[in-house]
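Before we start, here is the structure in question, set down as structure tokens.
Up next is subunit A:
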Amino acid sequence: MKDGASGAKARVTLPRRGFLGACAAVGAGAALGVRSLGGGTAAAMPQPQDAGVSVIPSTCNMCVNRCGIVCYVKNGVLEKIDGDPRNPLSGGGLCAKGQAGVMQLYDPDRIKYPMIRTGKRGEGKWRRASWDEAFDYTADHLARIVKKHGPQALLWSSSTELSEAFFVKLGKYIGTPNFARHATLCLASRNVGYFATLGGVPGSDLANARYILMFGANRLESFETPDNITLVEGLARGARLVVVDPRMTVTAAKGQWLPIRPRTDMALTLALMHVLIKHDLYDKTFVRNATVGFPALKAHVGKYNPEWAAKETGIPAATIVSMAHEMAAAAPAVVIYPGRRSSWYTNDTQFRRTLGMLTGLLGAIDARGASNFGAGAVTLGDIEWEIEPLDVAERVDGFNEKNFPLAAHEDGGYVHLRDTLLQGKGKYPVKGWMVYKQNPLAAMLDSSKTLKLMEQMDFIGVIDIQPSQTAWMADIILPETTYLERLDPIWAPPARRKFIGIRQPVVAPQFESKPLLDIIKGLAAKLDKRHHFETPLSKAFNFTIEQYVDAQLKALPIDRKTLMKEGIWLAPPETAEFGRYRRGEKKFSTPSGKIEFVAERFQRNGYPPLPVYEPPKEEPGKQRLVTGRPAWYTHSSNQNNPWLNALQPENDIWIHPDVAHAKGIRDGEVVRVRSAAGEVRIKALVTPRIRKDTVYMAHGFGSRSTGQTTVKGRGGADETLMVSQADTITNNQALHETFVEILKV
Partner candidate 1 sequence: MDIETEHTDSGRRRFLKGLAAAGAAALPVSTGAAAPERKKQYGMLLDTRRCVGCQACAVSCRSENDVPLGHERSWVEQIDKGSYPNTTVKFLPRLCNQCSEPQCVSVCPTGATYKREQDGIVVVDNDICIGCKYCIQACPYDARFLNPKTGVADKCDFCADRLAQGRQPACIQTCFFRARIFGDLNDPDSEIARLIATNPVTVLRAEMGTMPNVFYIAAEHMGEADARHYDQHIRVTTYRSTRERR
Partner candidate 2 sequence: MHELNWGLPVVAYLFLAGLGAGALTVSASVLLRGGPTSTHFDVARYGALIAPIPVALGCGLLVFELGSFQVGHWFRWLNLYKVINLSPMSVGTWLLTFFIGVSALYGYTFLSRDAAPGDKYDGLRRKIAWLGVPLGIGVAVYTGVLLGAMPARPFWNSPILAMLFLLSAISTGVAAILLTHAIMHRKNEDAEVERRYRESGYLLTASDTLLIGLELGTIFLFLMYAHLTIGNVKAAVSVILSGGALASLFWFWVVLLGLVIPALIELYLIVPRLIYYREFVVHRSFEIVVPAAVLVGGFMLRYVVVIAGQITHPVGL
């Protein structure tokens, strides 16, 4: 029998304390195992044991977390993906999605070569094309539109990705202003709400917190490394967790579940502030030193008492009062969790403001176990880009400083954009739509409207790895390589222990897929032949990905080849420093330099400077539809993955037992779900884990794409049901403002 010791331990085994009564470890992350925040070790990368097996480090892409991975490859075949134990954020763990990356690479349904539509849009009839023809085809269509309507007639949409910059840049060099990115599909409201209050979105020291308040933010199913990890560590150390959510998620199950009436979250936060102020529980010193607007806040929340909030939210007044007391007692080691996806309601921005305000009132910031700024990222270099065109038209939809003063204009407001174009109110026609790494037909609510928007387009081109719903409606699909087959720009996330990670090919590109930069360069060359662009596109992209990465690493003490071998480079450790904001040494990034209860940015732009509660509307006989996800699916991107699909072949709709009983609906029965926007058929899951006035569907099913053979025909699409609504300030789409009727088939 072989002696297996290789010198490379998979993880450091440290003494583990009992679950209860554990005293807090000293120093951020020092006594925790590798899995915790800041615990990246300098251990050597795992080495191959078997002859013929290569061990290649890289960065996962099955979701945005981009955990560190180590890939085991034999004879050019990827056999296994392990987590990278040296990664300071993920610490060697890797979720089900990351493990299923093998099947993203080997998904029989993945796009293998450029495909040009032959039948009608969405019919699913394709013919294979060579890359040369594909580039010609795409360039023909794009150039035609540019010549006839100008470059601004192109809608250029993409979601966050390491290489996304290349796609966005191409759009900029072509000269369109009409970008539609991830922000208003997801977290724009949170960003703006926190930006206006705290000056940004802080990190959360969940591992050391004594009290954690989470609204939604289902971290134990919707992973956000390291928060999912540190939350469990904090719980293991005895932190009190309160989860406010109309349904009991796994996160709620690990703490106290407050089944709040949907869209009344602000009532709870306002009432909490009311109690903290009324009972003098707030952090007086901190409020005096580091905040502005307290007198106005105090006056404002005077009427938002717990009894009132109890009527609005359904949470007993006594609970609200005791929450305030517990939070105050635990302060500053309290995390009022900012959350991430803020695509719930039309007032999310203001609601997120109240979370920031609560943070400030408690002084639950800039301290151990609290919210903290200061996790920076390693600074990367950049190549010398050519100068972008100066004269670019303004956005077609007027999504600008004037109309949406606080929104992220560069990213576009998706709902506003779609509404504008559908109502014919655009400043000029938009005739072409290029999509990269985005699935707007699934991602946007009210999909019938997205379909209508597609009808307006003379050309739809999609760059993707699989036949998503959006790709299925395209005129041409250009296959990108998966993350396992390409070298990407460097991953340099904010983290307590700063580091950079490589993403590199672990196997050769499968079939005829190409990395994005190569696709961009191919398009650029063909476009240059057809149209004179202010900056020749080929000139703008006159570099290889290797040169790009070299430029990023230029100022760092590591070069590309070493990084490809090691996978990760850790910056020298920095000790966590608390108190600099509290002592006034550092200022918050707000106009006043302090935490703003009264948001000057809001006031200046005509928005209510203090959040005003609006009672939600109700529709008797109907339920409010909410959405979310399980731990093994990412949005609409991997339901077709055979290993993940085996866990949950289809989604269902969660219905409270009393509601099901009244309608005569049995568990597992297929029901009709009807809203003002559409209707779907889906199986019922009768469960007490949700309020009577709410129903829940996991996102990502009901795909129209028959190219996804594992998942086609399964489940129902929530986006078909959702009525088009958006946050009034940021235009963040509001997915939870739809009421549905559940009917027997």
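For anyone wondering why these and not others, all candidates are chains of the complex that A comes from, given by their letters.
The criterion applied here is as follows: a contact is a pair of C-beta atoms (placed from the backbone, for glycine too) under 8 Å apart; a residue touches a chain by one contact, two chains touch by 3 or more; residues count from 1.
Predicted model only: the values in this text are computed from it and were never measured.
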Complex check, subunit A vs 1 or 2: touching candidate is 1
The subunit A residues in contact with candidate 1 across the complex are 1-2, 4-11, 13, 15-16, 18-19, 33, 35, 46, 49-50, 79-83, 85, 90-96, 98-100, 102, 220-221, 223, 225, 228-229, 232, 235-236, 248, 250, 253-254, 257, 259, 631-632, 642-644, 646-649, 656-657, 687-692
